[in-house]
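As you look at this complex, bear in mind that one protein chain is not there, while each of the others sits in place.
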Amino acid sequence: MLSIKNLQAKVEEKDILKGLNIEVKPGEIHAIMGPNGAGKSTLGNVLSGRDGYTVTGGEVSFLGKNILEMDAEERAREGLFLAFQYPVEIPGVSNLEFLKASVDAVRSHRGEEAMDSMTFLKLAREKCKAVNLDQNFLKRGVNEGFSGGEKKRNEIMQMMLLEPKLCILDETDSGLDIDALQVVAEGVNSQRDPNRSFIVVTHYQRLLDYIVPDFVHVLADGKIVKSGGKELALELEEKGYGWIENEGA
Amino acid sequence: MTEEFDQYIKSDYEAGFVTDVESETLPPGLNEDVIRFISNKKGEPEWLLEWRLKAFQVWKEMEEPEWAHVHYPKIDFQDISYYSAPKSMDDKPQSLDEVDPELLRTYEKLGIPLHEQAVLAGVANVAMDIVFDSVSVATTFREKLSEAGVIFMPISEAVHKHPELVKKYMGSVVPQKDNYYAALNCAVFSDGSFVYIPKGVRCPMELSTYFRINEEKTGQFERTLIIADEGSHVSYLEGCTAPMRDENQLHAAVVELVVLDDAEIKYSTVQNWYPGDSEGKGGIYNFVTKRAVAHKNAKVSWTQVETGSAVTWKYPSCILKGDNAIGEFYSVALTNNYQQADTGTKMIHIGKNTKSTIISKGISAGKSQNAYRGLVRMNPSAEGARNFTQCDSLLIGDKCGAHTFPYIESKHPSAIIEHEATTSTVSEDQMFLCQQRGIDPEKAVSMIVNGFCKEVFKELPMEFAVEAGKLLEVSLEGSVG
Partner (left out) sequence: MTEASNAIVSPFTQSALDFVKSLEVSGDFGEVRESGMAAFESLPFPTRKTEDWKYTSLHALTTQDYNRPADNFDLDNASELFEVSGLDAYQLVFINGVFVSELSDEISEAGVSAVPLSVASDAQRALFKQHVGNIAETRRNLFTALNNATVEEGVLLHVEKNVQLKKPIQVINITSAQQQTSSAFARCLVVLEQQAEATLIEQFVSTAEEQNILLNQVTEINIGDGAKLNHYRLHTEDESSLHFGGVYVDLNRDSQFESYQIALGGKIKRLDVVVNHNQAGSHCEMKGVYLPKHNQHVDIHSYIEHIAANCTTDETYRGIMADQSKAVFNGRIHIHPDAQKTLANLSNKNLLLSNKAQINSKPELEIYADDVRCAHGVTVAQLDDKACFYLQSRGISRQEAEIMLSFAFINELLESIPVDALRQKLRPLLAQQFTSNESLTQHILDEEIGVCSEGAL
């Protein structure tokens, strides 16, 4: 599914990722944990092709294709989905208009027929319900005036609509209370599929109680310094990141 | 309610005394001979005399600007004396000890630290240049400064000692034909300060010039030139006062700042020229051109506290020429009685990623008119440039005016400009709350005004911030019935 080899990247002349390796197979859930400033969010941004993040070395192959050469929208159409840590508000663009444009683009890329508006509307309402989001949100501006939890649920709803192959959840748990966290986790779990993989980026172990990973990687100073099973997350929770960093040193 | 306010804000002008020294003063009038006289008096080289005469030609062909939101009777430029100097200055005193004690007492009375001992004793870490009417009477700490390579002297002296610097930079920021008053200044400028900070030097102390108009019917036309060479840093302060006189006096200065790559100049002004009496009689016409050119990575910061003058016309500006240059303008302008102010800034963005910030606080009281006028221009080359402007007005009483005239011009899509302006008043509710909590009304107005100006005061060097606060209080004080 996804193969990252020796990935190096910088932001504003500062090296953030310094040789990162990960292999994700279909159906797997990988958790990436690490202290603040380790490069966790950079990874998501680099993979999804954000401007300002310069790849200085290494390879990323997604479903056998080199995605580093692709624009952000091409990667999305290939099936790579980033759930943002801080989804941006876009007043004046309705959520529906935005979702339809997005679904149309992805479907057309897959060679599927465009969905007519009524069918789409029905689908969107259904997904809204699944993440416990009031349907009124569909009419409002994208994320405009949404609470933190509503923004995150909106992200998960988009994921459900777009049916991506690889989902990167960038600190989706940040700022969520336990109820909202459960809703988000249920949404994610409902999307688990032998052909769909997840990278769950988080600072805390808490989320992993609900979205149980197959592998846990610890990212520190731009590299994976330790990998293991789900029990590694518990160990980290107990001992703190200092433990890994000391061990690495 | 209005009358109530009025009494809190009647101002006492404490700097309004006259110094009794014998002066040599030219009779009123302006012609080429007057210019030759000034130039000759200062023993200027031929090139400078020619420069002055050329400016005079330019000036004669220009028209007095009338676009500002100020009204005053037409100035008779033939009724002004263009040169006045204390006679005791004829022999050019070599040190403070040789300066006429009457002159020194003037500055003592004004609270200006002239004696180096006092300064060293920790009163303030400031080197002073003192300009009295048309001449510089003293410059302190010259030795200490020269150890650091810093040149700080009257511009009349710099013409002789550093002609190459003066020749290269004078008129390079504000050209002779820039505007009517700048042209006039070029023709008749008397004295002023000259500063050069060498490459990489951080000036070891604050530099300051104190301007004083004393003689009747004279105009003051000083000229300041500050050059901060690459990577240097200087903080410069300027203060000004004049005696209370019934006729209006003209002050038309030019200040040029050259800020080379990676250098920084912080220029602070506390302007307290005589504002005229409560009937609007007398006071200084303060028509000043101040401008800086900031080269690559350079920074210019203008901070001004304007409480004096009958009419103010002043726009300290920044030409952000080099990439990443930064311009700042922080201003408090208080007008009272019949004062009129039209002041603001221009930020001309030329270089890439240049940034500017404008914070302007206007306070209008009495029957005064206070206008902010500003220009933010993003040239087609100003990729990634940014400006933020906040202009607030506070009205005290219903007979005054507060005006905002911002010009916003953008020719680059990646330039970002944000401009905000608000107007508020010291409301009866606020006053009542303070009074109900036992604060006397005068203190309440002063508190509210000081709070309103806080963002600007914090930009002033410590010594000046205190002075500025006091000055505002004086302008608002002494009058609670």
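In order of appearance the chains are A and B, and numbering begins at 1 in each one.
Rule of thumb we're sticking to: a residue touches a chain if its C-beta (ideal position, glycine included) is under 8 Å from a C-beta of that chain, and two chains touch if they have at least 3 such contacts.
All of these numbers come straight from a predicted model, not from anything done at the bench.
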In the full complex, displayed partners of the excluded chain:
A, B
If the hidden chain were put back, which of B:Pro73, B:Pro413 or B:Gly438 would touch it?
B:Pro413
Per the touch definition above, residue among A:Lys18, A:His109 or A:Lys230 touching the missing chain
A:His109
Out of A:Leu68, A:Val93 or A:Leu234, which is the one that touches the chain we can't see?
A:Val93
Given A:Ala76, A:Val200 or A:Leu236, the correct residue touching the omitted chain is A:Ala76
When the complex is taken as a whole, what residues of chain A touch the one chain not shown?
48-51, 71-73, 75-77, 81-82, 84, 87-88, 90-94, 96-98, 100-102, 104-106, 109, 117-118, 120-121, 125, 135-136, 138-142, 158, 162
Applying the definition given at the start, please give the residues of chain B touching the unseen chain.
66-67, 69, 378, 380, 393, 395-425, 427
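Just so we're on the same page, only the chains that are shown with their structure count from here on.
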Indicate the whole-number Å distance between the mean C-alpha point of chain A and the mean C-alpha point of chain B.
57
